[in-house]
Each structure stands twice: as structure tokens, then as C-alpha cells.
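Take a look at the following structure, please.
Apart from one protein chain that is not included, each protein chain of the complex appears where it belongs.
Which chain is which? They are A, B, C and D, in the order written, and residues in each are numbered from 1.
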Amino acid sequence: MTETQTTSETGTPLIEVRDIVKHFGSVIALGGVSMKVHSGEVLCLLGDNGAGKSTLIKTLSGVHAPTGGTFLVDGQPVSFSSPREALDAGIATVYQDLAMIPLMSITRNFFMGREPLKGVGPFKYMDMAHADRVTRDEMHRIGIDVRDPQQAVGTLSGGERQCVAIARAVYFGAKVLILDEPTSALGVAQTSMVLKYINQVRAKGLGVIFITHNVRHAYAVGNRFTVLNRGKTLGTHTKDEITIDELQNLMAGGKELQDLGAELGGTI
Amino acid sequence: MTETQTTSETGTPLIEVRDIVKHFGSVIALGGVSMKVHSGEVLCLLGDNGAGKSTLIKTLSGVHAPTGGTFLVDGQPVSFSSPREALDAGIATVYQDLAMIPLMSITRNFFMGREPLKGVGPFKYMDMAHADRVTRDEMHRIGIDVRDPQQAVGTLSGGERQCVAIARAVYFGAKVLILDEPTSALGVAQTSMVLKYINQVRAKGLGVIFITHNVRHAYAVGNRFTVLNRGKTLGTHTKDEITIDELQNLMAGGKELQDLGAELGGTI
Amino acid sequence: AEDINIIVVSHGQASDPFWSVVKNGVAQAAKDMSVTVDYRAPETFDMVAMAQLIDAAVNQEPDGLIVSIPDGDALGDAIRKAVSAGIPVISMNSGSQVSASLGALLHVGQEEYDAGKKAGEALASMGGKKGLCVNHEVGNLALDQRCQGFADGFGGSVTVLPTTNDPAEILSKVKASLASDGDIDTIMALGASLAGEPVVQAVKDSGMNGSVKVATFDMSANFLQSIVDGDATFAIDQQQYLQGYLPVVFLANNARYGLMPGGNVPSGPNLVTKDKAAQVIDLSAKGIR
Amino acid sequence: MSDGNLAASAPDAPDERLIRTTAMTRLLRRPELGALAGLVLVTCFFLIVANPAMFTLAGIMNFMAPAAQLGILAIGAALLMVGGEFDLSVGSMVAFAGLAFGTVLVTWDMPLVVAIAATLAFAAGIGALNGQIVLRTGLPSFIVTLAFLFILRGLTLVGLKWATGGATQLRGVKEAAGDSLMLTFFSGDAFEGLFAWFAANGWIDTFKNGTPKVTGVPVEILWFVGIALFATWVLLRTKFGNWIFAAGGDANAARNSGVPVRRVKTILFMGTAVCAALVAILTVLDAGSTDARRGFQKEFEAIIAAVIGGCLLTGGYGSAIGAFFGAIIFGMVLIGLTYTSIDQDWYLVFLGGMLLLAVLFNNFIRKRATGER
Partner (left out) sequence: MSDGNLAASAPDAPDERLIRTTAMTRLLRRPELGALAGLVLVTCFFLIVANPAMFTLAGIMNFMAPAAQLGILAIGAALLMVGGEFDLSVGSMVAFAGLAFGTVLVTWDMPLVVAIAATLAFAAGIGALNGQIVLRTGLPSFIVTLAFLFILRGLTLVGLKWATGGATQLRGVKEAAGDSLMLTFFSGDAFEGLFAWFAANGWIDTFKNGTPKVTGVPVEILWFVGIALFATWVLLRTKFGNWIFAAGGDANAARNSGVPVRRVKTILFMGTAVCAALVAILTVLDAGSTDARRGFQKEFEAIIAAVIGGCLLTGGYGSAIGAFFGAIIFGMVLIGLTYTSIDQDWYLVFLGGMLLLAVLFNNFIRKRATGER
């Protein structure tokens, strides 16, 4: 379970962190994590609840300032003071808590921060018709029929909301796409869509960080797998180094699980 | 895909709904759904995003008043005007949005509404030491080491929060336990725990309604499977009538998915 | 009787003890003269709102308009508009200097400044050297003028103590002033029930009754009792009941018979001291004095 | 029903899960329409109990003037509330800006246009300061602007005494303003020629002695309408409007989506302060004087108007046009009482009762329209 160097990627990683540390008051959420993503690869971030996955990607996307460690984008050390800066540097994120405003309409949420404009000079205004159209189309593409793009996001189901967040990140896709448990609330159809998207995005040469608890989803699209445990890296493995069952064991942290699985018919 | 009568259960169902309808303003969330749960069985509620699963179980647990239809508990028609009444009738629920207060401590959330008391007469007070101990133990049993039960729930990770909600419902377990996507944010270890719990609870003679998008999880513990689609029931099947692949197809709604699955290596 | 309609617009809130007496005078006059009178006032000391109330009154074309004029600039336009619309206007309480120039027929009342000055002179003549003026609504022009007049009449050194109109706070602040400045020998309150009574209490609590003289503007039954008991020296009575009563009588007679006195009516000031206080306690408790 | 659920219907095919709604219902769902309903209710009330003079042209101008002054503040407050913050210092800001304006114009004897520009700029500066303190410290804006409520009111008192040499009232503004061209925009009535011509034709009521009751539309009403339209456009149609909703709905989520929340909120604080300064300029020019009590408690009236107009106190929801109607309701109730024979002693009971009624009715209409239970 030591750090395994992948051989396939060579150039500068799009994103690299070294020994990132993050404290919240007296809580040590990250105790020195290293990780990198190259262009055209999907890095899966796995790990138990509370392992620090969300905290890690929040430091990548400028939400939290790390307490210590180095953060390189395209080989240059950076320190984002706001998510806006991360967005401008080409890092798009779907947060586990979605970053949606329940009272606002789907369209307004979709284009929040990146509103399409029309008109000239100081009289620029939002192109609402265009925005509604894009929203409806993109949502349809991910398998959700939006009844009315002006509907408040707060009235959507958990999964529908997740789809808005993903469609948004993908539509405005940048150099690096970070997805924090995007498929957890999704139905089978939507999950397939999202995984297919991830595949497409990778093929276009973007780097993707994909957080999930579902080993099958991870194995379906991932190139490399980094496992976090209690705020530390347990190791990184390429797909050809590890089987799906080994990965499952690594995530679950031991044999104890196997027993449970067997007890329930081995289908988890 | 017609309603299939199960033969194993015979007595009065613990919960039964017939032709439940629920409108939100102009939105028809449920368009006539029928369903029942017997003692000692796990009913899995499956369906796509926005199918109406959460709406259905919210009408069962007294959060929404149904627009129309019949709702029987132990064969008696009821109409709950608050979740408190449903709780008192023995229906415990883990909501998809968890019903947790972020600013309150884990212990206080755990015992919210069912505080353990000490002392006599008007001087009854909360037994905090006991409450802390129970919380820590119950969380530990589900696989989460709570650093400090007085920590605010808002500082927990998504999965940790989910575990608090589940541990709470199970600890105060009643006649019927309803779980809305309890495993979606959980790691492998915690998921196994939860499924094992569901099994234990069923064995004790409770009825369980289990909502999930994960066919494997559903198949591992479920006795019967009801599929919802766009606010209507698609059918109910017992475990011996249907294989896991058929169930997957039923949920995903057609062959389209198979193609996608194949494209990604068939591992979803 | 014929339908005679008179509107009163003042700057004092209906809940202000001083103005409630004015309003009682207005109501009595309306009864005595069998006319309808509407009494209007903004809920805070607000000249802009008061000008709007005058506008609204003018719009109803009453047979007479009674206004107080604490700010001739701010209310000037509205009053001129009333006059030019042919509505007879009488000013009361404040505004004696500008009253005539704005076109009012006459003024009933007494200037706050003059009253304050008279009180100050009286207190100075009783040997006061260092005075404290308790202002419970700073920025209310009428109260500021009372303080100013007191300071000018008193001559010696006067500090203004701004407070809110919470009696408990006034009590504590006066006690604090007395504790931190032992030279204070005279305290002027700008309202009897709100400020005057707690001031008397504060002086008592500080063990200084007798050595510190207390006086107040306006009257309240309790304060008058304190005068009787010797804990306070006097209260300044504007006889504001008349400021409400007389203009209504004048305007009613003007509407009926075209009668109008030839000059301003000074309604005060009138110092109520120990010898007179006992007689007016009951009247004060009924809101007449 | 048994065909797949995925991509089954074209994006714009009607959805079987929707009850058909009429355009009317959709219209009634806008936050401001509840306020309009409240306005109708209040109007009906006064039509019944008040002197008919209230709804003549003169009467309407008469209650629209205070409504306009309040409304300008209320629209600023509404935008800020949508953006998730409060400003309790607007009332004191009116007084303080009045002092600043008076000082520059009268005491320093500057031209009117300079005084106006300086006052607005000065107010914007204080608004920005308010905003910066709130944003940098993370304290609730309620408490920070409450401190400024006291500070600005106190500074007004001190400043007035300094500017006038001891008084709490500064006068002579009209004389100092002279007959600058700017007066047309900031003082008096607009369309005077038109109204004179109306009056000459007998289309406008006159007093017994022949002067027309209405000589024009008070400029503050034009400002009020103009600002309401502008604010509505900003809120509903511009990028900045979207940011306001986002910042107020969930500042964290907005920040995570790249909305510059701090900038948005700072601008809103500045806007509120500028609205207050505008009201100060309009009223000081009209009155010709200013004093230490100007604008007293206007902050609450502004918030009330915004809430009647459908703004949520928690932010993220509301409308400028709602605040517009809310201010008119408030102005009408304020002045309306003087047209009735209700005793002044009952004024506050009446004000509170009408407020409650208007909001209840507004709420009832909105619930009916949206089908909430």
C-alpha cells in the first residue's frame, strides 16, 4: 500500500497537491495528502465517510484555504482566495452540497455567476430566452425533463437537483472537472448518463476528479484510484494494477466487510 | 408489469396506501399510488429521479397531507396532521434531507424530540451524560468514531450525518422503519452496516420501507420491490419472481441503458 | 348646527402628556362650540410628515386650520398654501415670530424659548449656580429651545443631559451626574411625568433633597405633589389647554360670525409653585392642566 | 406508461404531471401581486370610510408624496434585503445626508450641483463602509447598521450644532440654492405648465378662491416611479440582479459558483445609502431646512414596506415593484387616517391593524395563487 507511480502520464500534471494539511479549529481534517491529475485522465478519490475527500476538493476549488502544503496548477504554485479564482483558473466543481439556491429558478441557478448577456454598453441584460433554452436542453440531455425552467430549484427532487449541478459544471466545463459524489442520489438512467459524460470529458483531454463510494462506478470510468483514510492517503493505483475486488477491499479497509457481504449474499 | 399479489404475507398490512394522490400547486407529484408493507418484510421502493418516492414516504410519515386516496395503518384509516402523530403511531423515518439541525450537537440531534429525562416533577432535566454515551455507542456501532458528541452536526461530513440519522431512527425503532436513500452517501463499510441493520430489524418483525437507487443494495435485503415512475406505480414484485438484472431493467426503464452499460464495460 | 369643520395639526404626539392636554382642550372646545374638530399629529417629531399632514388638511378645505409652527421654513409652504386657498389659519404653541408673516390670523401660545428663559431666571434668582437640563428627546426642536432658553436665563454654567424617554434611565443618569459632579445645584426637566418625576426621585435617592433645586416644564399630578412636599420648586405651566381651546373658539366664531380677536394671545408662562400646586393636582390628573 | 421514462417526451411537449395553469394564475404568483392585492384592499377601505377628497387628484398627490419619499428608501432596502442584508441606518442616513447637503450648500456656500454630487458621493462612501464592516467581520448587518443608526444620528446632532453654531436646525437652504437648473429635478413639481393648462380648462379642481389644487406632479413621485422601474429591471433582467438573488439566497453557494458576493453586497449597501441621500436632498430642498430628527424611524417603515411588498427577511426573495406597492400602502394608511373621522388617539392601533390586514390579505392571495397549503 505504498505510493505507486503511474507510468502512462508524463507531462506536468494539471493539478498537483503535496502534503496538504487542513485544520478546522481543533479538528485535523487533512493530515498531509498528496495527489495529482493529468490531462485526459479520471482520478477517482475513494474513502470512507469523513476521510476528508470533500475537504480536499474544497481546498482545490478555493473554498477552503489549506493550513499547509503546496498546491500547483500547471506546475505553478497557486493559492486561491475564492472559488471565483479557481473557476477562472479552469477548475469547475460539483460540490456534495451542490451550491444551489433553493429559492431561485433552475435557469438562474444554472447560469449563476456566468450569465449570458445581450445588449450593448451599460444596458446589457440577461438573455433569458437563450438561458431557458440551454437549461432545458442540457437537462434533457442528462435525462431529466424539466417541466418549467423557471421552477424553483427547491421544489426539485434530490436527484433532479444533482442533475442540474452536474449539467451546469459540464456545460461550463473547464480544464479540470471535480465531481463530489455526483451519482449518489441518481437513478440508474441518470447515473449512466453521468458516467458517460465523464468518459466524454476525459476523451476531450480534460482532467477529472471523481469522488464516489461506488466501486463499480469508479472502476467503470477511472484511470487511477487514490484512497483516503482518516485524512491521510492510503495509496494510489492505476486501473491495470488493481482489480475491482481489491479496490473494494482497500476502500472497506479489511476483511471484516467480506464477512458481512457474504452474510447478505455477497451482492453489495 | 401488472400488480402481482404476494402470497407469503397474509395478515393485515402494517401500512397500506390506496390510490394516493399528491399535488404541489400545479405539479402532480403522485398520481395514484398503491402500496403496502407487512410485518417482517422489507419493501424496496425503486424508481427514477423525481418519480415521487420521497413524496410518497413523506405522506406516510405525516409531513405532507395527501391530496387524495386512502391511508391505512393496521387496517384503520388514518390521517396524520404532523410527523409527531406518525411517530406516535410507530412510523420512524430517515428523510433524504435528513432532518438534522446543523448548529446543534450530535447528541442533541440524536435525541431531538425524544430526550432522555432525569429528576422528578417539574425539575426534570436532560440526562446529558447518558445521552452522550448512547450517541457515541450507537455511532460506533454503525462504524463512525465520533470525536466529540457535543460537536455540531454541521461540521460532520455528508456520510457521517447520514449515519447519525440512521442510528437515530434505528435506536428509536418502531413498528415501521422508513429509510429514504440511506446508503447513497455512505462508504462501503457503513453501507454494509446499514444493510445488516435492516436485516436485523426485519428479523425482529418490523416492516421496513427502503428507498434506494442501487439495485444490489435493494436485492440484498428486499423481499418485495415496488417501482415508481413519474408518480405512478409500475408494479410490485417479490424477490423470487424477479432476478437482479430484470429489476435493473425495470428501474432503468428499457434497453437503452444496457447499451450504455456495455459501452462502459457493463459494470454499473 | 351648521357643519363647521376645523382641523388641528400639531407637532406633538398624542401620547405626549403635554399634547394630550392640548388635545383635551380642543375636544372640549369642539363640544362647547358644537363644531367638528379633527386633531392630527405625526407620530414622531417630523417636520416633513407634518407638512404633509397640513397638505392633507388643506385638501379637505376645512373652515379653519390650527397649526403649531416649530419650523417656519419646513412648514411655511404648506401654511402659505392653506392661506392662499382661503382657509383661515391660527397658529398655536410655537411660531409666534413667523406666524404673522406666513399669513396666520393670530397666535395663541407661548414660545418655548421664552418659557425656558423665565424659568432659568427664576432658578438663578433662587441662588442656582450650576444647572443641568435633562433633555429626553434630543433633536426635538421644541425641547432644544426649552433647554436653550433655560441656559440663557440661568446665566451660570448649564450642561445638557441627553436621555431617552425611559424613566429608569433618566433616574440612573441623573444619579450618575449628581455623583460625578457635586456642584450641580439646579436641575431642569423638560417634561413633568417622563423626566420631572424621576429627577425628583434621583435627587432624593442621592440624599440631596433640599440642596438641589428641581423644576420642570409642564405638569403632572405626581410632580405637583412633590412641589407640595417641598421636593421640587416649581413647574412651568403654559396653560396649553387654552392653546387647544381658544383657537377652536376663535375659528368657530370666525366661521359663524366673521369675528376674530385683534392680536396674539399669550397663554403663559405661569410658574406653579408650592402655594398653587395643591389646587391644580386634580386638574392635572384629569388632563386639563 | 410502460415505455421507458428516459427522453420519452420532446423537451417542449406538454408534461402529463402538470395541471394546466392559466396565465392569470401565473401572473398572481409573482411576489409583488400580493402587495397589489393589499393595495386594492386598503384603497377599498378608504373609499368607503374616508372623505371623498382623498381620492381627488389633489388627494392622491397628497398621499403619494410621503409614499414616494418612503418608497425610494424602501426600494433600496428591498434590494438589500433580497441580497440578504439589512440596513437599519437609512433613517439616520437621511438626517446625516441632510446635514451634509445643508453644510455644503449653506455653510460652505457651494453651488447646488456640487452639494448634490458631494452628498450622494459621501453617502455612497458611508454605505461602502457599512458594507465593508459587515463583510470583513462577518457580523450580522442588523447589529452593525444599528450601531450606525446611533452613530450617524449622533453625528448629525454634533454636526448641526457645529454648522449652525449651536442650534439643531439648519435653515436657509432655499435661499442658498437660488434658482439653479438642478432645482427642476430635485424640488417642487414637474409638468407645471401642463397642469396650469389643465386647470385653465377646468379639468383640475380649484380651491374656493380659484387657485388650482394641484400645480404639478411632485418630483419625488417621478423619482419614485423611475427608481422602481430601474430596480425592477436590474433585479429581473440583469446579471447583477441574478447575483443579488444568489447572494441573498445562499451566500456560500453563490460564492462557490463564482458570484463575487462581497462586491454585490457592498454595492447594495452603497445603493441603499444613496437612496437615503436622495430622499434627504429632496426633502431638504422642499422644506428649506433640516434638523436632527429627520428620517427618524424611517428604516423600519422602509423594511415594513419591503416586507409588505413580498420580500423575505431571510433574503433571496422579493421584488422592487412589490416594495413600490408596499410604500404606497403605507403612505395611504399614514395619510388616509386624516381623511377619516377616527380619533387621533386610535392612530397607532389603526396603523398596526391596517398593516396586519394588508399583509394577511397579501399572504392569503399569494397562497391561493400558488396552491400552497
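As a convention for this text, contacts are C-beta pairs under 8 Å (C-beta built on N, C-alpha and C of every residue); 3 or more make two chains touch, one makes a residue touch a chain.
The shown structure was predicted, so the numbers you read here are calculated from the model rather than taken from an experiment.
Peer 1: Pick out which of B:66, B:143, B:158 or B:231 touches the chain that's been left out of the picture.
Peer 2: The one listed residue touching the chain not shown is B:143.
Peer 1: Which residue among D:55, D:191 or D:350 touches the omitted chain?
Peer 2: D:350
Peer 1: Contact with the hidden chain only, please: which subunit B residues?
Peer 2: Touch with the absent chain occurs at residues 61, 63, 82-84, 87, 93, 95, 97-104, 108, 111-115, 117, 124-126, 128, 136-137, 140, 143, 145-148, 189.
Peer 1: Touching the hidden chain in the full complex, which residues of subunit D are there? Just list them.
Peer 2: These residues touch the chain not displayed: 133, 137-140, 142-144, 146-155, 157-158, 161, 300, 303-304, 307-308, 312-314, 345-353, 355-356, 359-360, 363.
Peer 1: For review purposes, identify every residue of subunit C that touches the missing chain, sorted by number.
Peer 2: 14-17, 20, 24, 138, 159-162, 164-169, 171-173, 175-177, 179-180, 193-194, 197-198, 201, 206-208, 220-222, 284-288
In this text, only the chains that are shown with their structure count from here on.
Peer 1: Name the chain whose C-alpha centroid is farthest from the C-alpha centroid of subunit A.
Peer 2: Comparing chain centres, C lies farthest from subunit A.
Peer 1: Hey, how far is the Cα centre of subunit A from the one of subunit B, in Å?
Peer 2: Using C-alpha averages as centres, the distance is 27 Å.
Peer 1: Distance-wise, how many Å sit between the C-alpha centres of subunit A and subunit D, to the nearest whole number?
Peer 2: Result: the chain centres lie 44 Å from each other.
Peer 1: Return the residues of subunit B touching two or more other chains; collapse runs of consecutive numbers into ranges.
Peer 2: Each of 24, 27, 48, 51, 252-253, 256-257 in subunit B touches at least two other chains.
Peer 1: Could you say which residues in subunit C touch two or more other chains, in rising order?
Peer 2: Not one residue of subunit C touches more than one other chain, so the list is empty.
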